[in-house]
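A protein chain is absent from this complex, but the other protein chains hold their places.
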Amino acid sequence: MTAAAAGGAQRAVALGLTVDEYELIVARIGREPTEVELAMFSLLWSEHCSYKHSKPLLATLPTEGPRLVLGPGENAGAVDVGGGLAVAFKVESHNHPSAVEPFQGAATGVGGILRDIFAVGARPIAILDSLRFGEPTSERSRYLLDRAVAGIGHYGNSIGVPTVGGELYFEGPYEQNCLINAMCVGLIATERLIRSAASGPGNLLVLFGASTGRDGIGGASVLASAELGEGDEAKRPSVQIGDPFAEKKLMECSLDLLERGLLVALQDLGAAGLTSAACEMASKGEVGIDIDVACVPLREAGMEPFEIMVSESQERMLCVIEPDALDAVLAVCEHWETAAATIGEVTDSGLVRIFDGGQLVGEMPVAALVDECPVYELDPQPPERPLYAPPPRTIASEDPEQALLALLGSPNIADRRPLFEQYDAIVQSRTIRRPGAADAAVLALPPRGELTPGIAIAIDGNGRRVAADPYRGTIEVVLECAANLACVGAEPLGLTNCLNFGNPEKPHVAWQLCESVRGLGDACRALGIPVVGGNVSLYNEGAEGPIYPTPVVGLVGELPDVARAGRLGFRAEGDRIALAGVFAPEIRGSELARLGGTELPRGLPETDVARVAASQRAIRDAVRSGALSSAHDIAEGGLATALAECCLAGGLGAEVVLADTVKPLRALFGEAPGGFVVSGTDAALRELGERIQLAIIGSVSGSRLTIVAGEARIELSLELLREAHGALAALFA
Amino acid sequence: MGVVKARVLVRPKAGILDPQGAAVERALPALGFEGVRDVRVGRLIELDVADPARLGEMCERLLANPLIEDYEVLVERDGG
Partner (left out) sequence: MKFGVISFPGSCDDVDARLACARVGEAVALWHADHDLAGVDVVVIPGGFSYGDYLRAGAIARFAPIMTEVIEFAREGGRVMAICNGFQVCCEAGLLPGALLTNVGRRFVCRQVTLDLVNADTAFTRGLEPGERLSIPVKHTTGRYYAPPELLDRLEAAGQVVLRYAPGENPNGSLDDIAGVINEAGNVFGLMPHPEHAVDPLTGSSDGLGLFASLAASAVGAGV
């Protein structure tokens, strides 16, 4: 390597590329790259943009289905919900920026996923969030939680999109690497879905939205592709600042431009800013593009061409239009008080050419940037020794009453009301089931005849059980999410996923990733649910080691009549209560075991996925028929916790006797997929019992929860249960 | 006639509950700062004006809400 080349390689490595990758670039373009070119390659060839460690794995996921109208590869996926309508949705992570600046990190995470949805032409109608932090005994984790929730609320509430669901977990391995995954769902007439492929040489490239500054420079390559260690304070300037007011105007402007048929293609600017937006549009359309950075509206003086190309300033969109449409486009932008500028044009050169005024400062084949990043084979090896320390022990007693109160008040189960009340859950007038009312959010679609159909949405992930068994644990994640939809009467139509893992270059993490994706694929195939898109977040790792392998999935489903949407709370005194479905509870790997400070089990029991799927279908049909008063799936904390949650949500007590008298603790607090607590008339439950395994275990009555299981007896007033369940309020005081 | 730099400080009127100020006042001792009282949180607006005489009117009409806020105008004078 010459001295000049060595200097170039050094710069490349500082930007996150390897020496080998640098040499590939030099060979491909036939010379040393310019500053602009190196910056663009370093971003597009980063993990976050290129998926170079995960592409082959993701290709194994099922992406076909009869209701799929837009699959992976576009800004968001979409499914047909009937009546000429489609629902677009996607989940994305914003983990690394949030660990550095949680308010803006979470806020801009929401902003980014919103843009992905209206980039396909859909009006955003719902937001959900999956959050994971270290134990709440850590001041840092409490701080991150408080600021992240405030950031999500700030952005979602201001822009007028309801936050209708989510999940929150606290586990030690997330202490240094919190997880902020944001999901957005949008609604569109199917025929209006727009794609991002640029086309038509001579067509114009118009950038609209906020001006461009130095926000987030180096974000994708610096933050998302590297472990966080000491000195992260210095990364603070890389965090983007969000402005939901600007995005509200940008959103209305984008939807208006689409409504008027003025756009050939549309793309949002996210990670790697103008670089990725323009190059991906060109790549999909198999065309070239010319960009003049001197035409980009700037908010800071003296920006270099490479800075303009990699800036991650928020609230910007890029579109391709026919030259005749320019005046009309500018008029619409002005109406919505959104700045717009023509910054380039589509060519047939297959090249991306960057100009600064008259001067050419970068010229690369589009294919080299977008398609030719090397793909790396993972070297998966199961870990030889345990990767994670056992959780801290917080309960000592095996007394069932104490155990239930401890579970209800534990950070992963306690009432999330203090959190979700910070979110507007009702704007846009579609919300049928608000947070806390049911296991999934339910939103109304336009009425069809006598009935009002709806969609159900849930987001679920798991770290600890996936760490115990990446393959089976991931299958459980998908089953859990589908169970939540079944409880409101919805059939899943499509799945989006965010895979949050550690450093894939380490064999044990590679193994976690491979096994988890295998489980994800198998579960989706078994349930007949296509993957419509998603996101991968790697390198969530610090000096202490990796996070738990954490696949997070979002499901969207449909139900024919929202008037019959299920609820989780008991409803009527005298209703009978049943335990339904295949349920083989185990204490190993349960939340109770976690509170007892038990280390992770090695492996989880196998699940009969087909039988669980059949149970879910039966529950779904029973809810749809209106036969059940309530339905709630059994998750963390087992059956006793689920019963307490049904009592609290309904404001009614229950008297229950369990058949398993041999291992009462296991019957009360053991966990496994496939179990439901349902209530209704005796006749309704017996009818359900003809389709699936079902045992009537008690009745709704009074203002106490009484559970008898052999020698074990729990008898707690609603008041005591409520007091324990309200533990999270202290975190938001 | 050049451009004059001005700063407007807006603060909540005395007697009106300021929960932001209260929160800051509660947080400081936890960080080791004792003896802090009467914390009030307001807003700073910096602007370059051609006619500083109109700043009061700007405050009355837009920059502050006189029902609930007090304001203070500080103008940089050239040469002193």
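Details
We just call them A and B in the order they show up, numbering each chain from 1.
As a convention for this text, contacts are C-beta pairs under 8 Å (C-beta built on N, C-alpha and C of every residue); 3 or more make two chains touch, one makes a residue touch a chain.
Just so we're clear, the structure is a prediction, and the values are computed from it rather than from any experiment.
For the chain missing from the display, the contacting residue among A:Gly71, A:Gly160 or A:Pro560 is A:Gly160, taking the whole complex into account. Residue-wise, the contact with the chain that is not shown comes from A:Arg430, picked out of A:Arg316, A:Arg430, A:Arg666 or A:His725.
What chain B contributes to its contact with the hidden chain is residues 16-17, 19-20, 23, 62-63, 65, 67-68. Mapped onto chain A, contacts with the missing chain fall at residues 150, 153, 157-160, 243-245, 248-249, 336-337, 420-432, 444, 452, 562-563, 732.
Quick note on the criterion: only the chains that are shown with their structure count from here on.
Look at where the CA atoms of chain A average out and do the same for chain B: the two points lie 41 Å apart.
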